[in-house]
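== subunit A ==
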Amino acid sequence: MPRIVSITLQNTDTARPIIEAITTDNPGAVVHDYPGIVKIDREGSLIIRRASVEERIGRDWDPQELHLSVVSMAGNVDEDDDYFSLAWSH
Partner candidate 1 sequence: MNAIGKLGLKQRYALLTRGLDWEPSYQPRDKVFPYAAFEGIKVHDWSKWEDPFRLTMDAYWKFQAEKERKLYAVLDSFAQNNGQLGLTDARYVNAIKLFLTGVSPLEYQAHRGFAHTGRHLPGIGPRIAAQMQSLDELRHVQTQVHTISHYNKFFDGFHDWQHMHDRVWYLSVPKSFFDDARTGGPFEFMIAIGFSFEYVLTNLLFVPFMSGAAYNGDLATVTFGFSAQSDESRHMTLGIEVIKFLLEQDPDNLPIVQKWVDKWFWRGHRVLGLVAMMMDYMLPRKIMSWREAWDIYFTEAGGSLFEDLARYGLRPPRYADVATAEAEHISHQNWAIFYQYTHAAAFHTWLPSDEEMDWLSEKYPNTFDKYYRPRLEMWREMEKEGKRFYNNGLPQLCTTCQIPMGYTEPGDPGTICFRTSEFRGETYHFCSDGCKDIFDDEPEKFAQSWLPVHQIFQGNCGGASVEDVLRWYRMNLGADNMDQAGSPDQRQWDAWMEARRRVAG
Partner candidate 2 sequence: MPIVALDPGYAEKIDVRDREENFHGNIVVYIHWEDHLSFCAAMAFPLPPDMPFGALLQEIIPTYYGMHPDFPRIDWPAVRWTIDGREVTPDPAASLRDHGVHHKSLIRFRTPGLTGFRGSGS
């Protein structure tokens, strides 16, 4: 069975640049649109890069701002100043 990691974000103005950064930085990511939310799945791992989001919104962005938009996730979390990632480790 494929090992899918997943993140679900609200479908809002705040979240859209993050969604765009994810789809650009994670080839093969599959985007599902549901009312009010967007679920992004990818096999194995998925990363959100600070620089990619900042490029899109034109200001400093702290990866912890993700807390304002996230709805759900699946995978083990790793979080630092420059990225937020999800992965299945084995």
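Heads up, the rule we're going with is that contacts are C-beta pairs under 8 Å (C-beta built on N, C-alpha and C of every residue); 3 or more make two chains touch, one makes a residue touch a chain; residues count from 1.
A word on the picks: all candidates are chains of the complex that A comes from, given by their letters.
These figures come from a predicted structure and were not determined experimentally.
Every option in 1 or 2 comes from this complex, but the candidate touching subunit A is 1. Across the interface of their complex, candidate 1 is touched by residues 1-6, 8, 10, 34-37, 39, 64-65, 67-77, 79-81, 88-90 of subunit A.
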